[in-house]
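Only one protein chain is missing; all other protein chains are in place.
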Amino acid sequence: MENQEVAQKIQEVAKKLLSEGKVSCVIGFEKGTVPMRERPFFAYTPEEAERLTWTSFCCNNLANFLVRRDLGEAGKVAVVAQGCVSRNIVGLIKENQISREQVFVIGVPSPGMLDRRKVQAEVGAEKVITEVSEDGEDLIVKGKGFEERVPRKKVMRDNCYTCVQRNPVIVDELIGAETEPTHGGNIDKVSAPWEKLQADDRWAEFAENYQTCIRCYACRDACPLCYCHVCFVDEAQPQWCGKTQDESDVLTYHVLRAFHCAGRCTDCGACESACPMGIKVRRLTSKIEKDIREMYGYQAGMDLESKPPMSVYRPDDPQEFIK
Amino acid sequence: MKNILEYVGIEPDRLHFSWISSAEAEKFQKTATQVCEAVRALGPAQHMIKDIRKVA
Partner (left out) sequence: MADKILAKDKLAEFIAALQKDKDVFAPKLDNDRLVWAPLEKADDIVWEFSNTEMSPKDFFFPQTECMMHFKNDPKAEDGMIMQAEPELAKERALLNIRPCDAKAFGVLDMIFCQDEMTNDVYWRDKREKTLLIGLACNDPCPTCFCTTVGCGPHNEAGLDVLLVDLGDKLLARPISDKGAKALSALPEAAADDAAKAAELKKAAEDSITQGVGTDKISGAEVLDLFNLPMWDRVHESCLNCGTCTFCCPTCHCFDIQDEVQGEAGRRVRNWDYCMSWLFTVHGTGHNPRHGKKERVRQRFMHKFKYIPLKRGGEIGCVGCGRCVQLCPVNIDVREVVNSMNA
């Protein structure tokens, strides 16, 4: 189904839900003010629902907004969710942050979201892009004095290449038909890229990867797992993590945040899409996703029933590290 | 935690886990010695060090 058709269907569903009073709000995307930047939008009326859209640049994880709202007051809300987002909704339900009844899932099989930085690199870093539209498997990128066709496949987000769950795992209304479950990329070939290196080189890559970090915490704030009322980096008594740009402070933040996502990360890529510096956050987090999959046979948020490995004990849990 | 520290290049021997009951004094003593020996053998840590006497 073409994106435009999906957008139209989302609008129809949203209008119906809002006019029938089934939900108080529909969380989706609207067109942004700059190319390749669709943005979260909250529609409260059927008229507002007409602003809802769908393109391959809907890169925020909308499950994030379910925990950052007071759902008690808002009542039931609907949210537009691809595979990964639905997995995060499942995660939030399992972690008792929201209840299944509070959320109406408008499921959309993911077309594979695109990376605006890759598009920019494809046409040249110095060029100013003024318009990007989609034409089947191609993007049409326009700017002053140029127009280029870029194949979607070339500019997909890293995590979308290796997606294992494009279709939503929980759905109240599905837009269009289910699609191929994966994009065909092999996650094990690309995840945890530093594993094959020597210890010193691993450290060098790690430090290098985060060298441009400005500690804006967009990766944390865009992440539907990071819903702590007070994040450990914001704790003042005691202060666990220094506030400076010293390498040790910056890296402490990243390594601890990654660790807190163990067994919960759905590899949705929202952190990378949000990062203003284009840092490849997943080079670190993918290690954790991989370990959890290999050690516990678990992938986060695939169903409502299985227990998250970090919150249960089983006698056969791997425990070689305990003396 | 141990895996991810190792993944970013920190020596796994700097982090130790053990189950010790409050009744296992001897195990506690042995483990503490082992931890000290293992860390001492590695020498001073090279990473995640912030020396404020040296930073400007």
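Letters are used for the chains, namely A and B, taken in the order the chains are written, and counting of residues starts over at 1 for each.
The rule is simple: a contact is a pair of C-beta atoms (placed from the backbone, for glycine too) under 8 Å apart; a residue touches a chain by one contact, two chains touch by 3 or more.
This structure is a prediction, so every number in the text was calculated from the model and none was measured.
Participant: Where the complex has a chain not shown, which of A:Q11, A:S56, A:S86 or A:Q120 is the residue touching it?
Facilitator: A:Q120
Participant: For chain A, which residues touch the unseen chain?
Facilitator: 32-34, 37-42, 60, 64-65, 68, 117, 120-121, 125-126, 128, 130, 144, 212, 214-218, 220-222, 230, 234, 236, 242-246, 273-278
Participant: Mind pulling the chain B residues that touch the left-out chain?
Facilitator: Interface with the chain not displayed, on the chain B side: 51-53, 55-56.
Assume only the chains that are shown with their structure count from here on.
Participant: Could you tell me the distance, in whole angstrom, between the mean C-alpha positions of chain A and chain B?
Facilitator: A distance of 34 Å separates the two centres.
Participant: Where on chain B is chain A touching in the complex?
Facilitator: Counting only chain B, the residues touching chain A are 1-11, 16-19, 31, 34, 46-50, 55.
Participant: If we count contacts the way the header does, which residues on chain A are in touch with chain B in the complex?
Facilitator: 192, 194-195, 199-206, 242, 244, 246-249, 251-252, 255, 258-259, 284, 287-288, 291, 321-323
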